[in-house]
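A short worksheet on the structure shown next.
Only one protein chain is missing from this complex, and each of the others stays in its spot.
Per-chain numbering from 1; labels A and B assigned in written order.
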Amino acid sequence: MAVRTDLVPDGAAQRPSAADRLLGPHRGNERMRAVVDVVMRLVSLAAAIVVIVPLVAIVGYVLVKGLPTLTLEFLTHASGNTESPGALNAILGSLQMVPVALLIGGSLGLLAGIYLAEYAGPRMAAGGTFLVDVLLGVPSILAGVLVYATLVTYWTGSSAIAGSVALAVVMFPIVIRASEEVLRLVPGSIREASLALGIARWRTVVSVVVPVARAGLLTGIMLAFARGFGETAPLLFTARGSESLNVGDFSSPMAALPLFVYQNSRLPDRTFVAQAWSAAIVLLAIVLAINVIVRGRSVGSRVE
Amino acid sequence: MDDRLRRLTRSGGRLLSADALFRRSTLVAVLAAGALLVLLFAVLVAQSWPIWADRGIVPFLTTPTWAPNYVDPVTGATSVQIGALPMIVGTVLSSIIGLVVAGPLGVLVAVFLVEYSPRRLAIGLTFLVELIAAIPSVVIGIWGLYVFSIFSRDTFQWWIASTIGRVIPFCAEDPANPTRFSVFTAGMVLAVMIVPMVVAVSREVIRSVPLSLREGHTGMGATRWETIRHVVLPTARIGILGGVMLAFGRALGETIAVTMVIGNVDQVPTSVFQPGQSIASKIATNLGDVTDQVELAGLLGLGVVLLVVSVGLSVIVRLLARRLGGAYVAS
Partner (left out) sequence: MTTVTDRPGYAAPAPAPGTEAGVLDLRSVNAYYRTFRAVRDVSLSLRPRAITALIGPSGCGKSTILRVINRMHETIPGARVEGSVVLDGVDLYRRDVSAVRVRRTIGMVFQKPNPFPAMSIFENVASGMRLAGEKKSSVLDGRVEASLRRAALWDEVKDKLRQPGTSLSGGQQQRLCIARSIAVEPEVILMDEPCSALDPVSTLRIEELMVELRQDYTIVIVTHNMQQAGRVSDVTAFFSMGDDRAGYLVESGPTSRIFSAPTEKLTEDYVSGRFG
């Protein structure tokens, strides 16, 4: 087959000299390309700044609007106190319901994570991972709806335990995912060393693998706690909130910080709204503090 | 030998060894996760059954009013008009607005973090973006309720309404809406909430585009941006799409922040600046004190819609991930 000479790239003789190409006049779109390159660099920087603005705005406004009413009375009185209402019942409510939820959802999640990482065959593991993906994608309000349509309607009525169960439903897949991922990182050689010593499989998992992964497991559990602490939707028709101080009575309605913020923010009275902002400070402080402590150490590794 | 006997002998005469017991209890936890999903479906479908059986799937999804005691303005006859259409439109519309803003923005931020930013700055920014994701939605909600909605009405809403709003009625201001709450406000608040997710997923997939591809393109005289535009983003597009879908799913189900800014009016909006209602916000505001049995079934029916959509999205993302895996094996 004859080579069509008109198609062959210019031979060396026809090309402009290298010096011409390096130094010669601008050709075509060259200047435009350089400008676009710089512009896009700046645009992406601007995008990064724009994304951070809401964070600063939210934290800033919450502080500005909530600090004036964040008094000692606010932290030590229940919201039913007619003289000077506070948020103590909400704070204590969260501090009761969330740990109970973590106890239920966290322990189940840890066990399921152990199964997926330690025992499941490839197909079962893939199926389990997908199941967790699906559960993570289910909106948290549906956890509240589920508990409302079962536990609340047929058994407990509005109660703290219903709230804890609803939060546990939200935390469950989070803990599975976290523990599964962390346990997979434990090198197989550690398991083999233990099994080779004649230590039973379950002992190996409980006293060798889990302790090796404990820092990561703790991270996952802390983040699940923070997530549960900030959830409002699952509590709306389960724990419902309460004006009075409820310590230890899980069969009655109970207040929670996010519920307090939500409910107070919609009240027509200015002082209640101001209290909603103050409660938002407490909520934000607790949730962000956990996140800062837990994520701060590991963020470098995620950026490279 | 029957099964039971065989099992007994295999486990050394004891009914269950400690090993088997532990293994089974972990398996039970996994099965509990599966049971949870099944239970969710079963309970929601069963308790919303009157809606599907008596009113039918299509009428429920397409009826544009939510009125358990609907009084016909002409005849004065009363009837049950419970339809999901206002909530479906409100949910999808606010989520799309959120995605239109957060999608490109998040991808650009990811590009900045991976391609342009110095390492230290990238670490700081990544940390801050992750913190946004950690803010409880009720806190974003109260900020949206008292701060952002006012800002948004006076800036974004005004700009859009006075430009493209003059041409497209769907973006025009609604003189009948005296509040600052609208589907648009909800969409913008959602954008704030889902942007971290878009950034996180895009960052990972952009980072996984091999250096050899970037160098191949840069080495033939492409600028940095051209390499990003023509090689990095196209190579990462399926993964980015997956991240955007996940973010969309998150937006569809977001409850509290949307409830606080969407306006809570059960109508099919004819402009994005009208108040509306999302599926989640409708459930959140009504489920607690509903007494009418048909309305209760309707609210749980909304829950079924939300569940089906979010599970469907997870399946789609899963399929995308599988395709992504294939693409990487090929390269």
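The working rule: a contact is a pair of C-beta atoms (placed from the backbone, for glycine too) under 8 Å apart; a residue touches a chain by one contact, two chains touch by 3 or more.
Source: prediction; values computed, not measured.
Contact with the omitted chain, checked across A:22, A:72 or A:196, is made by A:22. Listed residues B:101, B:172 or B:231: the one in touch with the omitted chain is B:231.
In the full complex, chain B touches the omitted chain through residues 119, 210, 212-213, 215-223, 226, 230-231, 234-235, 237, 327, 330-331. Seen from chain A, the chain kept out of the figure touches residues 1, 3, 6-12, 15, 17-31, 33-34.
Please note the rule applied: only the chains that are shown with their structure count from here on.
The distance from the centre of chain A to the centre of chain B, each centre being the mean of the chain's C-alpha atoms, comes to 15 Å. Chain contact summary for the complex, chain B toward chain A: residues 18-19, 21-23, 25-30, 32-34, 36-37, 39-40, 43-44, 47, 105-106, 108-109, 111-113, 115-117, 119, 122-123, 125-132, 134-143, 145-148, 192, 195, 199, 207, 223-226, 228-229, 246, 249-250, 252-256, 260, 280, 283-284, 287-288, 300, 303, 306-307, 310-311, 313-315, 317-318. The residues of chain A lying in touch with chain B in their complex are 33-34, 36-37, 40-41, 43-45, 47-48, 50-52, 54-55, 57-58, 61-62, 65, 108-112, 114-116, 118-120, 128, 130-142, 145-146, 148-150, 169, 172-173, 176, 200-202, 205-206, 226, 229-233, 236-237, 240, 258, 261-262, 265-266, 273, 276-277, 280, 283-284, 287-288, 291-292, 295-296, 299-300, 302-304.
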